[in-house]
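One protein chain is absent from this view; the other protein chains keep their places.
After this line comes chain A, so read on.
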Amino acid sequence: MSRLNPLLQRLSQSKPFMRKSGYNLLIFASWIPALVFFNENVGQVAKISGASMYPYLNTSYNEGRSKDLCWVNKWSPGQNLQRGMLVSFWSPSHPEVLAIKRIIAVEGDVVYPRAPCPSPKAEIPAGHVWVEGDNRDGRRSLDSNYYGPIPINLVQGKVTNILWPWASSGPIRWWEFKGKTKVVEGRREDAPQWS
């Protein structure tokens, strides 16, 4: 304490400029929790990495290193999920990675999956969705064909807008999506339940 006292004295007597900037720094820090809350519960800008959503996102994947930026709406993420929506979710196989894929089927549907999936037919159980990347080459996308239907609780947000590049920026018209994967649409009430 005896060594700390001169330091405290010097700080309290320091020039108004130093005191002022220290105060401003404190005010800035006090807004960080608000920023974290906004990013986790309201919305966030997400950078798209990889080719799994090519050609819809990262359209210039083969031409350069630039990556698309998207707006993710994080308000009530698990509610009202529809076929065709783009969602961001924690990857089941990599817990610290937020993945962005397209919802192909919702609970109650039957999917006929592609290559790495061991079974020819998958029923989507209650509380789950089936997600896939847009890329025609299944090896470019780590999706439900590898890890099966994902729990809705993993979904963190819905991708609503493309922000960058300018050429493709605008709202995402997910309802216009026509998939290549064969899906037999069912009713949510008929989804396999967990006993």
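Just so we're on the same page, contacts are C-beta pairs under 8 Å (C-beta built on N, C-alpha and C of every residue); 3 or more make two chains touch, one makes a residue touch a chain; residues count from 1.
Convention: contacts and distances are computed from a predicted model.
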Among "Tip41 protein", "Peptidase S26 domain-containing protein", "RNA polymerase II transcription factor B subunit 2" or "Cytoplasmic tRNA 2-thiolation protein 1", UniProt-listed name of the chain not shown: "Peptidase S26 domain-containing protein"
Which residue of A:Ser60, A:Ser91 or A:Thr181 touches the chain not shown here: A:Ser91
Contact residue for the chain not shown (choose from A:Ile100, A:Ile150 or A:Ile172): A:Ile150
Interface with the unshown chain - residue positions in chain A: 30-34, 36-37, 40, 78-79, 90-96, 125-127, 147, 150-154, 194-195
